[in-house]
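The complex is shown incomplete by one protein chain, all other protein chains being positioned as in the whole.
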Amino acid sequence: MPASAADSAIYRNLFSDDATAALFSDSAEIRAMLLVEGMLARVQGELGLIPETAAAYIERASRETQIDPSALAAETATNGVPIPALVAAFRKEMKAPEYAQFLHWGATSQDIMETGLALRLRRVTEIWDERLGALVATLGKLAAAHADLPMAARTYGQAATPTSFGALVSGWGHPLLRHRARLAALRPELATVSLGGAAGTLSAMGPEGPAVRAGLAKALGLSDPGHSWHAERDRIGAFSAWMAGLMASLGKIGEDLILMTQSGIDEIRLEGAGGSSTMPQKQNPVGPSVLVALARHSVALASAMQGAGLHRQQRDGSAWFVEWLSLPQLCISTGRALALAEQVIASLSPDADAMARNLNAGGGLIHAEALSFALARHMPRPEAQARIKELCAEAIRAGGSLPDLVRRDFPDLDLAIGSLGTAPSEARDFAAQAAV
Amino acid sequence: MPASAADSAIYRNLFSDDATAALFSDSAEIRAMLLVEGMLARVQGELGLIPETAAAYIERASRETQIDPSALAAETATNGVPIPALVAAFRKEMKAPEYAQFLHWGATSQDIMETGLALRLRRVTEIWDERLGALVATLGKLAAAHADLPMAARTYGQAATPTSFGALVSGWGHPLLRHRARLAALRPELATVSLGGAAGTLSAMGPEGPAVRAGLAKALGLSDPGHSWHAERDRIGAFSAWMAGLMASLGKIGEDLILMTQSGIDEIRLEGAGGSSTMPQKQNPVGPSVLVALARHSVALASAMQGAGLHRQQRDGSAWFVEWLSLPQLCISTGRALALAEQVIASLSPDADAMARNLNAGGGLIHAEALSFALARHMPRPEAQARIKELCAEAIRAGGSLPDLVRRDFPDLDLAIGSLGTAPSEARDFAAQAAV
Amino acid sequence: MPASAADSAIYRNLFSDDATAALFSDSAEIRAMLLVEGMLARVQGELGLIPETAAAYIERASRETQIDPSALAAETATNGVPIPALVAAFRKEMKAPEYAQFLHWGATSQDIMETGLALRLRRVTEIWDERLGALVATLGKLAAAHADLPMAARTYGQAATPTSFGALVSGWGHPLLRHRARLAALRPELATVSLGGAAGTLSAMGPEGPAVRAGLAKALGLSDPGHSWHAERDRIGAFSAWMAGLMASLGKIGEDLILMTQSGIDEIRLEGAGGSSTMPQKQNPVGPSVLVALARHSVALASAMQGAGLHRQQRDGSAWFVEWLSLPQLCISTGRALALAEQVIASLSPDADAMARNLNAGGGLIHAEALSFALARHMPRPEAQARIKELCAEAIRAGGSLPDLVRRDFPDLDLAIGSLGTAPSEARDFAAQAAV
Partner (left out) sequence: MPASAADSAIYRNLFSDDATAALFSDSAEIRAMLLVEGMLARVQGELGLIPETAAAYIERASRETQIDPSALAAETATNGVPIPALVAAFRKEMKAPEYAQFLHWGATSQDIMETGLALRLRRVTEIWDERLGALVATLGKLAAAHADLPMAARTYGQAATPTSFGALVSGWGHPLLRHRARLAALRPELATVSLGGAAGTLSAMGPEGPAVRAGLAKALGLSDPGHSWHAERDRIGAFSAWMAGLMASLGKIGEDLILMTQSGIDEIRLEGAGGSSTMPQKQNPVGPSVLVALARHSVALASAMQGAGLHRQQRDGSAWFVEWLSLPQLCISTGRALALAEQVIASLSPDADAMARNLNAGGGLIHAEALSFALARHMPRPEAQARIKELCAEAIRAGGSLPDLVRRDFPDLDLAIGSLGTAPSEARDFAAQAAV
């Protein structure tokens, strides 16, 4: 009974991403939490907090036990957290109460859940980093291939000046290079162990508390923050904001593609575009539209995550629940958007003829700036601009060509139109950066 | 692989609502869409657009056919809508191509999906209306029962003046009365048929188009808007905003309960409060915290829905997808919050002793306003306020009781403190309104 | 030092609206609050709570006194509300302490501020209602004038089927008709007096409290809610959501205009479009872009307003402050968007030639649905769709015209293309509704 389209059997392929979703499945969550409980016991055994035999038994069991997610549902609804039910179920499964009593020794629910989440996010972000790398590389090749392909740059939807398709692509790619660098800075923050005990003082572990935390971090390959951080939500907030920022950049690609595939513009063709239930001709830019939608939705979810940073006192159930409601969806959408962007980019081909047609349409008004600078070599620039503006008006009124009108009035002028300026070199520069 | 905690086997009981979720299941969605296709055929048969035998066959089949949701996934991912796949699967299931060809005659995906959604939302909002009624009635009884129970009103968390618990409860209930009235105004808007054909002109149905729409509306018990409205998103936007508004009002109840159950305040006791994995004493206000969390999350989702109102041209896939990503979650959260609020209210009991203790704590400073007015009968009010303010300061500094200090300085003054003012009558008035 | 572009001398004309902003000026706020204090005194005088001579004096002074807004700044920063400073300044200005002491008798800051706001919003929404009426009327005339003007309907930016410009305009207008009806339902809710005293019990007014509230409501032409509602934020939340919904509908007009004015589409011409600092030819759709921007910004602000509905206990300074930070901007943007929409609509003219050109471009693929239905009269519809789909592909591949290809293969077929379906009648129906 899906609350999320990503969980729907009908819509899953449109909105979900298997690799990311796998890490947010109920079983993956339970698996990660059991792993943390097992490692916690091992470390506590090594440090003498609990008997080593119990520790060994718990750790081994933590790898082997299967817990049915739905068996935790009723008690989770009462307690607000699944850990009491999980610990009870695990203890029962262990069938060794003399050892099982040492499970979850001195930890609190949030320790186990968030350390488990850290493990899963480490893997999730690793997958995404690879995808980002591949996407940037694909964009780099596309930019290089079309570094010199002329097209009309548009501001406010209006033809502005000539540019190249490669330069447009490089404008898609640059933010991704930076998002990737930001992710690299974020990842270690996310890969942080949480161990604070009931309310952040680790008091049930006695003086060994910090050593347990350090040992657990080491055992799991996470970093030890050196203190409890249950109520410090800035890291997950920054991660959410990063996702929203990435999604906005991917959504921008989607928006551009929707505009460029418009009937009458036709500058981009997408393989495998979507069909209609009633219009045989339709080739809808479904992928780009999904990118835009995921971006808008994710920006809203990320604002919920940031708001959850107002986390009261040592633990704020309401703020924490907001994260649970928002984060998995946000991550799965991010995973989907990355995979889909790669797929969309791979399926697109620019139509050089259509680009040329659009560039030359509209009476060549797109060359107005270039012509005004050409003319400004022979008269003051404000005057040149005014003259060209008049000729633009004439061209629109009479339907003529601006360059022709300029030639008529200034027969000796070197028009010098059609320059792509820095567009080709910018495209190549990006390609070079993307290839690293 | 849940993107939503409401879809998780672990967390479902905490965040989902069976009755609402049932109407957003894949099978409920398919069932509703088939019903619309069946009724469309019947109406078109009656009007002579398609053969009556075909119409009858299609309608019957629409009630009997089972379509596997996951069989639609691949094609839905390509087309962005499930209808082409659904129509193809349905046609195939019918095993009567001579009739099946008349299925989905002149309609577009959005017609079928949104009319199906209208049917489901009609039922969903009916359930909620009943819940709202029951919740208001429960609050009415609570307000009446405790109309005269004194407690400290708080502004900025500070004891302000005495009020009654019943008055507080009536403040929870009044917005719900209004939300219910707003829902009554919204429901007919939502229960509107959508039939516009490919791009809103019904051209494939010829001159009978409007009659088909009217007939379909009648057959389904929906209203006929008299025109196509694919790109008019104000109704679903207003509905989403209504949910956010309702959730905020329920979240406010949650916030108040979290504050009133605090250790050291203890004015409310909740049966069945949540336990901790490590602290045996904990009775956490889990239900109230969930109400707050659902409210915060829903406000964010509703903003995504409102943003999707910027729906471009005759159909904007990206804006529409945002609705798909947001609406089911929003509805399921609303259903959950309504059920949970009722459950939380039913489980609470006010602690009159604790309320009295808090009312009298703090040296009786809560009576400062009343005392200033009592004194103002004997001197100018600014002077009276200033005198009381000085005595407040003395009471804080020396730890004494403000009323005692006033008695010391003004032995003949009739202190007239402890009035609950309009609180009891407001509680009873609300109870009377809630009982209707 | 503007935090808001609407408050900037540079950007004011772009983003602000004089008529709305005038009601949110510091002096308008002070004026409204003084008016409420004056009326409160008068009513309390009539009911014998305060001396009638004092009441008369206060009321008269409330109309005549000028309070310098900046004189309230320091104390407002300390208290979080301007009323203590306002009352002190007013008392001082009155130069009659024997009367002045009866000012603000038993009221609290929120009573005065929110009743003052109700007065201002009553006027603001009256202005908007007129604007909405005028805008709808203008759209009605536009729809009527172009009810039969053919253009390509677009879904996903792709040519879908023919429609008429009048039908598009009616799609802009219908939501506005509904928003106007919603506003009519909201206005009485907003025009509600607030009088609850310190914490909602009116205790300082004794048994006369409810009579004072009723009298104040009557004197100000507001409604008496019959109870205190300081912490009930659903009305202002619903109003904010209404603004967001309206803005989304206006933003949709902006989006459509941006798309229709695109170079190469050119279906709409806007008088007075914006120029560039360097491109002489540019005619940027500035107005439509502002409509979109105001909509996006307002949706975000409205979500802050809805979130402020989680208002804790009897008064929650933090939640209330969020409203102060959001509401004036939201209202001024709404006023601006309404004025701008009217201005943009009045300045646009459709280009019938461009519309015809776009309709016939792309090899007539836009007629594919109509052709498939024409063909379906002679063969099963799935087969007809498949045949037309093949011919679409051929037309795209070979650059031919779909209708020609159909004629080639089915020489006897009555093509029956170009129907606008219900578009013209929908446009006229809307015009008729808009004229009421």
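As written, the chain order gives the labels A, B and C, with residue 1 at the start of each chain.
One rule holds for everything that comes next: a contact is a pair of C-beta atoms (placed from the backbone, for glycine too) under 8 Å apart; a residue touches a chain by one contact, two chains touch by 3 or more.
From a predicted model like this one, the values you see are computed outputs, not experimental measurements.
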{"item": "Which of B:A6, B:A21, B:A55 or B:I366 contacts the chain that the document leaves out", "value": "B:I366"}
{"item": "Sole contact to the chain not displayed, among C:A21, C:V124, C:L190 or C:A431", "value": "C:A21"}
{"item": "Omitted-chain contact residue, chosen from B:G307, B:P350 or B:G421", "value": "B:G307"}
{"item": "Contacts of chain C with the absent chain, listed as residue ranges", "value": "1-16, 18, 21-22, 24-26, 29-30, 69-70, 72-74, 76-84, 87, 104, 106-109, 112, 197-198, 204, 254, 258, 272, 274-279, 284-286, 288-294, 296-297, 299-301, 303-304, 307-308, 316-322, 324-326, 328-329, 332-333"}
{"item": "Missing-chain contacts mapped onto chain B", "value": "152, 154-161, 258-259, 261-266, 274, 276, 278-286, 289, 303, 307, 358, 361-362, 365-366, 368-369, 372, 385, 388-389, 392, 402"}
{"item": "Absent-chain interface as seen on chain A, which is shown", "value": "91, 97-98, 100-102, 105-106, 153-157, 160-163, 167-168, 170-171, 174-175, 178-179, 182, 185, 189, 197-205, 209-210, 226-229, 231-235, 237-238, 241-242, 244-245, 248-249, 251-252, 254-256, 259, 292, 295-296, 299-300, 302-303, 306-317, 369-370, 373, 376, 380-383, 419-423, 425-426, 429-430"}
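By our rule, only the chains that are shown with their structure count from here on.
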{"item": "Euclidean distance of C-alpha centroids - chain B vs chain C, Å", "value": "23"}
{"item": "Separation of mean Cα positions, chain B and chain A [Å, integer]", "value": "30"}
{"item": "Chain A: positions in contact with at least two other chains", "value": "258, 274, 276, 278-279, 284-286, 289, 303, 307"}
